[in-house]
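A protein chain is absent from this complex, but the other protein chains hold their places.
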Amino acid sequence: MSPLPPLAAIPHDLVAACDYEQRARAHLDDNAWAYLQGAAADELTAAANVDAFRRRRLLPRVLRDLRHGQTRCRLFGDEFEHPLLLAPLAYQRLFHPAGELASALAAGVMGGGMAVSTLATCMLEEIASQGQRPLWFQLYWQGERERSLALVRRAEAAGYRALVVTVDAPLSGIRNREQRAAFRLPPGIAAVNLDATPEISATAGGSPIFAGLMGLAPTWDDIAWLRARTRLPLLLKGILHVDDGRLARDLGADGIVVSNHGGRVLDTTPATLDLLPAFRAALGDRFTLLVDGGIRRGSDVFKAIAGGADAVMIGRPYAHALAVAGALGVAHLLKLLREELEACMALCGCADLASIDAGYLCPG
Amino acid sequence: MSPLPPLAAIPHDLVAACDYEQRARAHLDDNAWAYLQGAAADELTAAANVDAFRRRRLLPRVLRDLRHGQTRCRLFGDEFEHPLLLAPLAYQRLFHPAGELASALAAGVMGGGMAVSTLATCMLEEIASQGQRPLWFQLYWQGERERSLALVRRAEAAGYRALVVTVDAPLSGIRNREQRAAFRLPPGIAAVNLDATPEISATAGGSPIFAGLMGLAPTWDDIAWLRARTRLPLLLKGILHVDDGRLARDLGADGIVVSNHGGRVLDTTPATLDLLPAFRAALGDRFTLLVDGGIRRGSDVFKAIAGGADAVMIGRPYAHALAVAGALGVAHLLKLLREELEACMALCGCADLASIDAGYLCPG
Amino acid sequence: MSPLPPLAAIPHDLVAACDYEQRARAHLDDNAWAYLQGAAADELTAAANVDAFRRRRLLPRVLRDLRHGQTRCRLFGDEFEHPLLLAPLAYQRLFHPAGELASALAAGVMGGGMAVSTLATCMLEEIASQGQRPLWFQLYWQGERERSLALVRRAEAAGYRALVVTVDAPLSGIRNREQRAAFRLPPGIAAVNLDATPEISATAGGSPIFAGLMGLAPTWDDIAWLRARTRLPLLLKGILHVDDGRLARDLGADGIVVSNHGGRVLDTTPATLDLLPAFRAALGDRFTLLVDGGIRRGSDVFKAIAGGADAVMIGRPYAHALAVAGALGVAHLLKLLREELEACMALCGCADLASIDAGYLCPG
Partner (left out) sequence: MSPLPPLAAIPHDLVAACDYEQRARAHLDDNAWAYLQGAAADELTAAANVDAFRRRRLLPRVLRDLRHGQTRCRLFGDEFEHPLLLAPLAYQRLFHPAGELASALAAGVMGGGMAVSTLATCMLEEIASQGQRPLWFQLYWQGERERSLALVRRAEAAGYRALVVTVDAPLSGIRNREQRAAFRLPPGIAAVNLDATPEISATAGGSPIFAGLMGLAPTWDDIAWLRARTRLPLLLKGILHVDDGRLARDLGADGIVVSNHGGRVLDTTPATLDLLPAFRAALGDRFTLLVDGGIRRGSDVFKAIAGGADAVMIGRPYAHALAVAGALGVAHLLKLLREELEACMALCGCADLASIDAGYLCPG
């Protein structure tokens, strides 16, 4: 059965992110579905991310004056209407013909941000032209410093406002679901911003992973080199150990994204929500802390912020919405999540993001 | 398939609240069922409420003389035959043509109390005339102080004996199940005690939640204002944070209902049973503490009292009984729960409610 | 479909207690099955008993000399070949025409004990004549002291060697499964050792439970009175609180059975295994401690003893075996459990019951 085309209007029973997930299946073929839903190995971390948010309990306060409540979020000098950013998902034309253009349009219309992937299927300059709000650029290290810097220079030139360097994926992870489905990019969908794939020059008989891929992976020295070469705010994405957070800060990064890559790279890493308080405690109040993985509700955004995040990224949920209804779907999903966040804030007694702290979470 | 009419006699296999729940499905249409069973978002708190009671373990004592045991409960000077009150469920004519009249009749016949909702579908004066026992009136804030007070004055005049102000629902919660079912009140069923819905006067472009609904929501100042204007015992319903309990007490409230609104307003709040001991410890022995959410057994009533409650409210279970067999069903349900409570007390070695304390609960 | 008759030979695939449970369904009608399998309310404690044994972890020792290992168990001066006693199940002719006679025969043949219920469906004198090993008599209080003592005198005269007074069932528990199945004793099956059911003389309008049943229930004074009138070893069965264990010991009881009545009386009491260590610590090494509830494996017997028990009682499992194959089935079940216990001892490095202690259990 061939996938349904995207919808042109939102049915009344699409009322939450989980509805989009369920509905998306019919709009994607097996190949794209395996890529989107799959994660590393047994997909335990992908499930744990979601579960951590579901298990965490809120402790609301009542009877406060919240008439002037709002959800505005300031990041690196730019103001967003809410703290929901679209995570740098690769290959979005797998999900909808308009790909990243649709996502960026929706993010902008809804007053939020987006980090555009190195593996975007639209030109990064064209995506930038869609944005009504500042976009960020996500960098996958390109094997060599100068190749990597060239991409950064393009992003700077196109007006991207921050640089998110992914550090948790020197290899793409062993995604059994993709392997079993024999996933491959369909003709016409490609990482159009890259010239060619860097060559893996493993010495004969060496391990493809260590002698091959790891030879192309960035190190702390490479990040320091890059830090010295761009004035864009620099975030490292994919940090799970507090000591790596400290190294990032001390090296001059402006922020980190606490992330396990949606469980897509290494299975059985912890749910990101559970790690946030230790990061905030270690890194201080002024270091920018983002988180992704498992956010499916506005109350999840609230919990992430209560745990110490400044803002959150969502990933698969907006790919589901993109598949179902393109830019309209993504915008509607963002509207739902923002309304859920507002409702959660109103019901917890918080008039702005700065009011949300660990006191609204049940211990344990 | 159209719903079955209410039964006129109780079948022999209706022996517990869970039997009424199962049976009720056939007596309600999809619309009413979605309203009754639904809760906010993923309905995790609704499930957690029930689960907390199921998980809590009792530690009984044996061989005591319990010949003079009884379950009497004194609240604000009135005596009830047992500590089970009917919670203020809205729109009860959704479940049975006699609506709140049937529930009040059943509560009275069985020697228990009921809190009548602001959103009752029968006139509050007529409901009051059904009661053989004191009724309480539940107030939803009506946007303005005088509109709210007018309702209180009617309740006072009709002989209601206590006022329960719901403070956890400045907005009605995002109930996805209701949304998916496109729930609406059927013709002829309405909140007959209200003149009209207060208008939401959000400034243009403002958030419907913050600038709209929250402008109609009560604050601590409003509660203090109301406290000064009625001599009825005043309870605040929907408190989950101990500090809000203290604020309520210090402001002159006579009691609180520890409640998460049956999980219908904000999802992932804690199960109420787990919170009781901290409330009792903080508020002292003389402050009236009620609880609702998840009570399905007489042993649950026992556990709530052991945890620190003076009495409990039941919600959905009596709506199930109302749907199945009207006043007869509700009375039978109350009889079952009271018998289960008596059995639990007898088997635990407690001759009266005052004997029930935390020593009968397993730690942890 | 009418129940299958008992088997005359043991099929090769009946290799564990759980096999008997599964197989028993076909040998019992709905009425008997509801009685046997049912428990109080939601049957959570019945399940928790089993689960506690399954969750508890053993820490074995290796390479010890166990050539002279054995499972002998000495209780009140009598020696049994193993520490498995048949619990006092009522109405055993519900499960097999030979009822308690078959069970007592099997226990005796296998070198174990049995506590015969007050509600036996065979004459207690006749049951006593089956036993190759000492039998015990279980007493349900008969409303008045003299009626109760009369039963004890019959048991003494018939050669019963210990008295087990059940103290946790002043009422029989609200067993919803039985109620839904409209359970009743079939014609010809009755508590033949009792003259008649004591009358419940509740004052008009009084609670059937408090003013009725609890007026017939024994108290600590009654137990003390009984203690003074019999030289039989006296055990109280159905104690869950350590303080009641202390009261029993101080009053002159020789032992207790830590029991929740297989979950049949009050639901959501704790699993008995978890309570044992506190009882042993409180009552000292010389007080006899038995346990029942949830034992399905020889390793469960080992765990109970490691937790502090001197011996264990099994209940439903032998009723399953009785239904499947009468005395042969019960004997075979006891053989299986004893072999499992021997294997567990051999694999844990314990040559006798006295060697089994808490060191063989994983903490937590």
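To keep things simple, chains are lettered A, B and C as they appear, and every chain counts its residues starting from 1.
The working rule: a residue touches a chain if its C-beta (ideal position, glycine included) is under 8 Å from a C-beta of that chain, and two chains touch if they have at least 3 such contacts.
Small disclaimer: the values here were computed from a predicted structure and weren't measured.
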Which visible chains touch the chain that is not shown? A, C
Write down which of A:254, A:267, A:292 or A:310 is the residue touching the left-out chain. A:267
Per the definition of touch given earlier, which of A:26, A:150 or A:217 contacts the omitted chain? A:217
Identified contact with the non-displayed chain, of A:41, A:90 or A:149: A:41
From A:26, A:157 or A:174, residue that would touch the chain that is not displayed: A:174
On chain C, the omitted chain is touched by residues 12-13, 15-16, 18-19, 54, 56-71, 297, 299, 303, 339-340, 342-344, 346-348, 351, 362
Touching the unshown chain, chain A contributes residues 41-42, 44, 167-168, 170-171, 173-174, 176, 179-180, 182, 207, 209-211, 213-215, 217-220, 222-223, 236, 238-241, 243-244, 247, 265-270
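Here is the rule we go by: only the chains that are shown with their structure count from here on.
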Same-site or different-site touching of chain B by its copy chain C, using the half cut: different
Nearest chain to the global Cα centroid? B
Measure off the straight-line distance from the CA centroid of chain B to the CA centroid of chain C, and report it in whole Å. 42
Chain A-chain C separation of Cα centroids, rounded to whole Å: 59
